[in-house]
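Note that one protein chain is taken out, while the other chains of the complex remain in position.
Read from first to last, the chains carry the letters A and B; within each, the first residue is number 1.
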Amino acid sequence: MQFELTEEQKMMQKMVREFAAKEVAPGSAARDEEEKFDRSLYDALGELGVTGICFPEQYGGAGADTLSYILAIEELSRVDSGLGIALSASVSLGGWPIYAYGSEEQKKKYLAPLAEGRTLGAFGLTEPNAGTDAAAQQTVAVLQGDHYVLNGSKIFITNGGEAETYVILAMTDKAKGARGISAFILEKGMPGFTFGKKEHKLGIRSSQTMELVFQDVAVPAANLLGKEGDGFKIAMTTLDGGRIGVAAQALGIAQAALDHAAKYAKERVQFGKPIAANQAVAFTLADMATQIDAARLLTYRAAYCKDKGLPYSKEAAMAKLYASDAAMAIAVDAVQVYGGYGYSREYPVERLMRDAKITQIYEGTNQVQRMVISAAILR
Amino acid sequence: MAVKVNQDKCIGCSACVGACPFGAIEMQGGSKAFITEACTACGACIDACPAQTIVREQEARQTAVDKDAYRDVWVYMELNGGQPRSVGLELLGEGRKLADAMGQQLAAVLIGDGVEPIAQEAFAAGADKVYLVEGPEYAHYTTDAFAIAAVDLIDTYKPAVLLLGATNDGRDLGPRVACRIGTGLTADCTGLGIDEATGLVAWTRPAFGGNIMATILCPDNRPQMGTVRPKVFKKPVPDHSRSGELIRVASKVRPGDIRTRLVDIIKVCTAACNLEEAEVIVSGGRGLCKPENFALVEELAGVLGAAVGASRAAVDAGWKPALHQVGQTGKTVAPKIYFACGISGAIQHLAGMSSSDIIVAINKDPDAPIFKVADYGLVGDVLEVLPILTEELKKIRQAG
Partner (left out) sequence: MEIVVCVKQVPDTTEVKIDPVTNTLIRQGVPSIVNPFDKNAVEAALVLKEKHGGKVTVLSMGPPQAKDALKECLAMGADAAILVSDRAFGGADTLATSYTLAAAIRKLGAVDLILCGKQAIDGDTAQVGPEIAEHLGIAQVTYVAKIDIDGAAARLEREHEDGYEVIEAGLPVLVTVVKSANEPRYPTVKGTMRANRAEIPVWTVADLDTDPARLGLKGSPTQVRKIFTPKQRTQGVLIAKDTAREAVAELIAKLSAAKIV
């Protein structure tokens, strides 16, 4: 067993950490306050090649591994988990299905610009009446000659409105249920493709979440991803990968919460000594650190399995389940360590607490993760 | 001279590892101290070793120079627009003390174009002699011409000690000259003295971003050279009755020796950024939150007739140009009053301003390190405090 990052992974981690500390951290509280997604930061990630870490060079990527990419999400999420999820949504949810299921033409046209960070990607599965029950899709696509006509809407779409490239799930054959779902690549600006309301969220407010509306959108048949009926499989496998990204995001939030809490506990003096000198506080920090390490091992293991071509659906679900629960608990504890200051928006930990919550919900609630895990072990 | 561990006697306590400022000691096999190549022979570990197993080994050195042939303390008088910079006079004052302690004479080195009258200022500041090199090639500083003149003087008149100001030009000239002569140069000194054991000049300077002080000797090479920070020493009160020996030395610079050409001088500095000479400085830091808020610092400076400084954080954030930076990697200042507004007081900042006579600090964090050095610390939000302070001081000025 190897528990150490490779030299290359360490260098990649250091590089993103430095960028995050100097360029991302300074404005992250303000972006949260203003609910503002800063596209220029994402563009900078593209210029550095972070958006293409795990895609092959022929499609504009760097040809590195998933773990390096996961490290990047973790590092970004330590200072701005909204940017962390924007990256994950673009790469894992927007880019990856095109990489895994797309034709050569689709990869050249859509994946390469995504990998180079020139475009932003998004993924549309969830609908008002089709959350966990993905087969209840009401968005429909009807083949008319050389194109499909899409009608319907998607909600809670990360990068919605900002993204140029969307992987959208729609029903092509309602009679077949889940097997009647197909995946399409849509471009921002296609006639009839508009955006609904911008979601005002509890946390990750520096990422943009929007409703997508399709009204007789003519999508060229060449933009069908895979075959008709492949949609459900594409969606489920895409989410498997996305969950590693969410786990990494949770890990970043948790690590930031611990870092802040530990620093504060050493500086804050009460009754003539730093509060860290109290076991009540010190043990809280010890528990935080232990949970983070466990979450980290699960998350890196899931990325490792994906890189090695091993099954990773259950591993990704476990990583996401554990890391997100850990992040939530740790962020709550960090606020507690800060006491009254923790509740104030002048200090960073309340934001981490608000940001952590979503990791237990999206890309499959943690209840869904347990369904995935139990299904795998009871198979 | 090297520092060695007598490994047979090493008790493996690793006290030396923590004491080494350079991280140059490792525990080999977990039980014996080993000194790596990062060692600078500073000797910090010698004092730290409870078993007295670390020793300084004297190595036989071939002494190339006849040290007795080198006498007198020299001060390079840097000129700016034909006038001596304050640091040259400060060093004459301090050089006088060194020369007296060594029982030698104090000389000023004056290189310029038509600068003979300045010799009188050097005598008034304590010089016994002035070495004067004049010529049109010295109208402005160039590394090449000034190095040739300085090296020629040193080769001919052999001083024991040469002091230069740690200004941009002084730090440009010093290493060039020291290297050509093949002697040691201690940069950016903040303290000068005589090492009792050896009679050598003990050069004291901050290192590691101001976290530690090092005292440095130059035992075997001459002259012993150092650049000294401006404002560390006080300018001596001039004694115009003094005079001394003026030694004119012909310029040895030949055509083609000067490989750089000064095309233009762009002055961007107003009184507000003349930090080195200022009696009052108002500095701002990260606590100002936004670049616009620097106006609050400037308003206070305006009322006090003060220069405006900035912390590294404020300069790095682009709120103020680097010319305003106070600190280890910026300017060293020592005004009568220093106002630190919204500056936390990182060591690197303190290294540049802690010799100020009076420090007034305003910061909302009562635990900020700046308060540990401040004579007057005001706990409060600088954005709230500054306008009131400016207003109140304005009233006092108007009344007075």
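Basically, a contact is a pair of C-beta atoms (placed from the backbone, for glycine too) under 8 Å apart; a residue touches a chain by one contact, two chains touch by 3 or more.
Remember, it's a predicted structure, so these values are computed and weren't measured experimentally.
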Candidate in contact with the missing chain, chosen from B:Gly135, B:Gly209 or B:Pro238
B:Gly209
Residue in contact with the excluded chain [from A:Glu7, A:Glu104 or A:Asp146]:
A:Glu7
One chain isn't shown here. Among A:Glu47, A:Asp133, A:Glu267 or A:Asp293, which residue touches it?
A:Glu47
Note that subunit B touches the chain not displayed via residues 1-2, 18-19, 21, 23, 36-44, 59, 61-62, 80, 143-144, 167-169, 171-172, 174-176, 178-180, 182-188, 195, 202, 206-221, 259-269, 273-274, 276, 321-323, 328-329, 337, 346-348, 351, 354, 358-360, 366, 371-381, 384-385, 388-389, 392-393, 396
On subunit A, residues whose C-beta touches the chain left out of the figure
7-8, 11-12, 15, 18-19, 47-50, 52-53, 62-64, 68
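Heads up, the rule we're going with is that only the chains that are shown with their structure count from here on.
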Centroid distance [mean C-alpha coordinates] between subunit B and subunit A, Å
52
